[in-house]
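Got a structure for you, written out below as structure tokens; questions coming shortly.
Heads up, one of the protein chains got dropped from this complex, but the rest are sitting where they should.
Chain IDs A, B, C and D follow the sequence of writing; residue 1 opens each chain.
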Amino acid sequence: MAEYAAVLVFLLVGIGMVLFTFFLARLVRPANPYKEKNQNYECAEKPVGDSWIQFNNRFYIFALVFVVFDVEIVFLFPWAVAFGQLGLFALVEMVIFICILLVGLAYAWKKGVLKWV
Amino acid sequence: MSEIDKLQTEEFVLNMGPHHPSTHGVCRFVLKMEGEVIKDVEPVVGYLHRALEKICENRTYAQIIPVTDRFEYCTSMSCNMAFALAVEKLAAMEIPERAQYLRIIMLELNRIASHLIWFGTTALDLGAITPFLYGFREREFILDLFEMTCGQRLTYNYIRVGGVARDIPTQFVPKCREFLNIFDACVDDYERLLTENVIFVVRNKNVGVLPPEKAIAWGVSGPALRASGVKHDLRRDDPYCIYDRFDFEIPTCQNGDCYDRYIIRIKEMRESAKIVRQALDKLPEGETRAKVKMVFKPPAGEVYSRIENSRGEMGMYVISDGSTKPVRVKMRGGSYNQLQVIPEITRGHKIADLVAIMASMDVIMPEVDR
Amino acid sequence: MGIIKKLPVFLEKVPGGGIVTTSLDYIFSQSQASSLWYLLFGTACCAIELMATGASRYDFDRLGMIFRASPRQSDLIIAAGTITKKMAPRLRLLYDQMAEPRYVIAMGGCTVKGGPFYYDSYAVEKGIDHIVPVDVYIPGCPPRPESLLEGCLTLQKKVKRLKMQDWS
Amino acid sequence: MELAGIFKYFYELLVSTGLPQVWVDIIAMVAAAVIIFGFLAVCALFLVWWERKVSAHIQQRFGPMRTGWHGWRQTIADAIKLIQKEDITPMTADRAVFYWAPIMCFVAAFAVYVVMPFGDGLIVSDLNVGILYVVAITSFTIISLLMAGWGSNNKYALLGGMRSAAQVVSYEIPMVVTICSVVLFVGSLSMVDIVQSQAQIYQWYIFRLPFGPIAFIIYIITGTAETNRTPFDLPEAEQELVAGFNVEYSGMKFAMFFLAEFVNMFTVSAIGTTLFLGGWQGPFLPSWMWFLGKTLVLVFILMWFRWTYPRLRVDQLMEFSWKFLLPLSFANLILAGLMKYSGWFNW
Partner (left out) sequence: MDREQLIKYIQDKFPGKVTLLDCGRVEPFFKVELGFLKEFCQAIRDDTTLGMDYLCNIAGVDSGEHYEVVYSVASVKNKIRFDFKIFPERENPAIDSVIDVWPGANWYEREVWELYGINITGHPSLKRFLLPDDWNQGHPMRKNWDAPDFVRMPEN
């Protein structure tokens, strides 16, 4: 577990360093906010409506497909690591597994899910 | 498929412009979007409305020529030309031979320069930055030629009523030949960068298809019209100047999509170079300007004259009442109609396609707003 | 903000503090001057010359100037081209939305004083200094790339003279 | 001149002070983190400068020339200027999300370097899940871009953020599958093991025909997409979305996105070096030089892409990933399995 401490240290040091530069900039930079300046930029026009809207659902479907595949990949990694010891059986099994996955992909493709709008 | 589409997506209104990198000036599109798909476009123009026509009403004919320069600054020569042609038609003037040939050389060089700007900005709008700089590199050669002729890089005031302002300097012809010699290789270079680039092709094929009937009905002209398969070029169909003496092709394509418009313009650059070469060969000696009185008063009358500019039909409608100033000058640019038709061909496409269509139509805002 | 403005006042009292102040001034103003990112903003004819200046022969990048499309990240508006009455509020808004310190170059006759559209035009703003504060004026219709580069160098000189106390 | 010895010397010096082991380790790690942070800052500044010079020379220009010799101080000046820029938060923005997005973006890019094998013995911590950790931590970048897009409450930023999320999500899978095919050969997830399994030049995975070159090309394509660079730079497509997700960011926050982009580019190249080009392995020169050299070559290739290609459209981008790269990468994985099992090129 001790090795993983490095990850924690890196995260903390990273956040710390970035915050430190922000602090440094705070000392130096001007600050003069007013209404027009803080208005959202929309090509030099006043923004029409809010941008927090119900966004295109297609996006969430992509996310779902992604999650499906990502979970499969979690299974792939241990298989790949232990492949040397497992031999032919593992290979055939994984080919079947991947084929099932690809059938899923083909289904999604046919259903038109993979069309980004 | 259908189940997904039934799920609700909120429409939102997105302003694209007036300050936007790819609206070619200061045009604004009010887009009704559904996700990335454009449901409706409304162009809002007028951000560059400078009242050129009002200004023309209070200038003498000689003073109007520099005003027309600002009407369409990418091809100022043809603006000069269109106006000079209108006034010459009014006054039924004879133009010296040498001036005619010089006009052709300048117009065609200017067409190349304008197409090079289009080439650069099109590539830029599609995300390729390097072709932009290549296009501008060759454009500088042409600008050098113009500069040695009339002292300006962009607003030339060179083609005047009755001829051209002054004769070309002696180095012009050799320099121009030098440029023409390298130019074909340069166009090959551009084509290598884009024409068969897979990404460029998929971005442009079948995007913004403009069928020929629609193009004519909406008044689209120039390369955009020819890309739809209509062989219409005023240099041939309604010859002005001495275009009927030259041998050149009018390229046409069939599909009318962005890619065809690209191909047409690339071919046109080569054709223009061909015309310049012929004109240089035939260039006669002699006067460069007809005798025009200091206080120039064309007879009363009205004329609409049109020429083929790099963006399509450029028309000048001039009313003279016999005094030193015109009653009315109306300028008509090709971009006006091409911008007008953009909503028609953009619905259902994505933002990125709008950018590509805008680039391929080669819209330039001062021609619309004046 | 505020602390840095008071710093010179404080440092003056310290022996040798002047050295710190001047060298800080030097570093800050030099780096600001040599990295003026300009906003991609052009309306008319001058915009073409602005593009030509950015292109290979004249090459803005030599001076460390690159374009940014968003006003939030740019330091400089080169108002290239005619500003009409319809455009004027938009230019002001763009200027407002830039992060300070920000500079304006009025490029071309139209932005300086209306240029060829001063007379007889009902739609052109007669000089953009009615709308935004201008640092450098470049006359010409349109100015040549050389004069634009000269204008930028003039602006650089102006920025290099800035001291910490002057910061807004 | 191997650098590992120097670090070892300092570590032993620290041990000899008699501090408890825990403290020694923590101090060493913090020191390593600070050193790598410094390295990355310098590296990113260098890459920005380099990119500007490369682009300039591709385009027959000179690029920065006025600040120092060939403008070497240019990006330093840019950084100091960005420190002086005002920091604007739009009034309708979600302040917390808006504030933390750049931090997260940079930290995600930075934390990868825990397992980066810079040279022989130059690795902060050789985690036994190495490459999986890299894959996991780089995914945080998407969240930060999404945060930036959402937090700005700007439509362009939102479109940019959404695009970036969809894009990275799509390209993640072929990338991971490709990495998986290398892991299959190595039989370990540790970065050091991956490097050590390619000790000789003919053992580099790029040369293991036929699977190696395909895997490498898929990796480079997906890597370009993951770092949002042309032809996949849709999230910040200047000509479409003004500046995409970072349209509202100014000053130091923008600088963080900017730096993170270049750090990510370096990361992708470094991982590519480790996986396919034998990492630090190489004759004569010290290992870290080999590592840096190979990485910079890959970085150069990414830059070359950027200044040559136009940009894809968003739906074409997605289709390319799902309909072409994904099946190809799975096929390649099976191919790799067959190769490993049958023993071709498996020396």
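Please note the rule applied: a residue touches a chain if its C-beta (ideal position, glycine included) is under 8 Å from a C-beta of that chain, and two chains touch if they have at least 3 such contacts.
Because the structure is predicted, anything quoted here is derived from the model rather than measured.
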Among the chains presented, those that the missing one touches: B, C
Which of B:V13, B:V230 or B:I250 contacts the chain that the document leaves out: B:V230
Selected residue (touches chain absent from view) among B:R98, B:R311 or B:R332: B:R332
Contact residue for the chain not shown (choose from B:H20, B:H49 or B:R203): B:H49
Which residue of B:F29, B:Y101, B:W218 or B:F248 touches the chain not shown here: B:W218
Selected from B:D40, B:D144 or B:D238 as touching the chain missing from the view: B:D238
Contact footprint on subunit B, counting only the chain that is left out: 45-46, 49, 51, 53-54, 58-59, 89-90, 92, 216-220, 230, 232, 237-238, 300-306, 313, 315, 317, 319, 327-328, 330, 332, 336-337, 340-341, 369-370
Absent chain, residues of subunit C that touch it: 84-86, 118-120, 122-123, 126
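The rule is simple: only the chains that are shown with their structure count from here on.
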Chains most often in contact, by C-beta pairs: A-D
Approximate Å spacing (C-alpha centroids) for the pair subunit A, subunit B: 45
Subunit B and subunit C: spacing of chain centres that average the CA atoms, whole Å: 31
Shared-contact residues (touching 2 or more other chains) in subunit B: 12, 14, 18-21, 36, 133, 137
Contacts with 2+ other chains: residues of subunit A: 26, 28-32, 37, 39, 41-45, 47, 51, 55-56, 59, 116-117
Chain contact graph, described as a line, ring, star, complete graph or other shape: complete
Parts of subunit D lying in touch with subunit A, wherever the complex brings them together: 25-26, 29-30, 32-34, 36-37, 82-93, 102-103, 106-107, 110-111, 113-114, 124-128, 132-133, 150, 152-158, 162, 165-166, 169-170, 172-173, 176-177, 180-181, 183-184, 187-189, 242, 247-248, 251-253, 256, 314-315, 317-319, 322-323, 326-327, 330, 333-334, 337-338, 340-341
Subunit D-facing residues of subunit C, complex: 27-28, 30-32, 34-35, 56, 59, 61-64, 66, 68-70, 72-73, 75, 97, 99-101
Touch list for subunit D against partner subunit B, complex: 55, 58-61, 155-156, 159, 163, 230-231, 233, 237-242, 307-316
